[in-house]
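Our next item is chain A:
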Amino acid sequence: MSDPMAFLLWVKGPMFNWALAIFALGTLARLLEIFLLGRRPNYAEPRGGEWGPGLRTVLTRSVADPGTFQRAPFDVLVGWIWHVGFLIALLLFIPHIELIQALIGLGWPGLPNPVVDAATAVTLVALVATLIHRLRHPVKRHLSTAEDYLIWTVTFLPLITGYLAYHRLIGPYPLALGLHILAAEIFLIVLPFTKLTHIFTAFIARWYNGAIFGRKGVQS
Partner candidate 1 sequence: MTGGSVSDPATMPAAGGPDWDAAKAILNEVRHALRHFVATGESTLIDLRAQPFAPGDLERLLAWLGRGEVEARVEALGPTRVWESAVPGVWLVDHRDGDDQRLTLQIEVAEFPEILRSPAQDIEQAVAILDARLGAAADGGP
Partner candidate 2 sequence: MAASKTLGERLRERGVSRRGFLKYCAATASLMALPPSMAPAIAAALERARRPSVIWLSFQECTGCTESLTRSFSPTIEDLILDVVSLDYHHTLQAASGEAAERAREEAMRAHWGEYLLVVDGSLPGPRANPGYSTIAGISNLQMLEEALAGAAAVIAIGTCAAFGGLPQARPNPTGAVSVSDIVTDKPVINVPGCPPVPMVITGVLAQYLVFGQLPELDEYRRPRAFYGQAIHDRCYRRPFYDKGLFAETFDDEGARAGWCLYRLGCKGPSTYNACATMRWNGGTSWPVEAGAPCLGCSEASFWDAGGFYRALSVPAEIDGARILAAGAVGAVVGGAAVALTRRRVRAGEQAREPVTVDELEQRQ
C-alpha cells in the first residue's frame, strides 16, 4: 500500500463498508440489548405522566444545574464547547453533508468553511484542555481507565486529521484525506462497544430517568 491514492481508495471503499457495517449492526445490537433488558413492570398507581417529564429531563440534564457548574465549571464549559464544536464540524461541514446525503439521501445546508474551520480549531483546543485537565487532576487521573484515553484519542483523531487535511499541513493530500477517513472509521467501529454509545443512549437514558420520576410524581 505504498500509493496514497490506493490507500485513500481502500479507506473510502472496502474499509468504509466494514466500518459502516460494524457501526450500524453493533449499535443496533447495543440498543436491542438495552431495550431487551426491559423495564420491570411497575404496578404502582402512576402519579404523573411519563412523556412530559421525560422530555423535560432530556433538556434539564443537558444544562448543568448551578451547583454542578460551581463545583466544576471547567468540565461543564469545556465539555459544552467541544461537543458543540464537534457537532458543527461533523454535521455542518459541506463535504460531510455530501457524504451523509450519498449514504441516506438526506441533506441540509452547511456552514461556510471558515466558520467550520474556526469551530474545529476551538474544539481541538478544548479537547487538548480536557486531556491536560484529566492528567493533572489527581482524582480524575485516578478514576481514568485505559478506555477513557482510548476514547479521547478516537475522538481527537478525526478532528486533527481533518484539520490537517483541510489546511494541507500534511501531504500528499490523498494520504491526509485517507487518514482522516480512517480516523472517522475507527471512531465508528469503536463507538458501539465503548462509552461512546452515549451518543445514542444519553438522551434515552435521560428520558427514562425523567419518565420514571414523572410517573412517581417527582421532579428530577
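Candidate entries met the following condition: all candidates are chains of the complex that A comes from, given by their letters.
By definition in this document, a contact is a pair of C-beta atoms (placed from the backbone, for glycine too) under 8 Å apart; a residue touches a chain by one contact, two chains touch by 3 or more; residues count from 1.
All values reported here derive from a predicted model rather than from experimental measurement.
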Numbered candidate touching chain A, per complex, among 1 or 2: 2
Considering the complex alone, what residue numbers of chain A touch candidate 2? 3, 5-6, 8-9, 12-14, 16-30, 32-33, 36-37, 94-96, 98-99, 102-103, 109-114, 168, 171-174, 177, 192-193
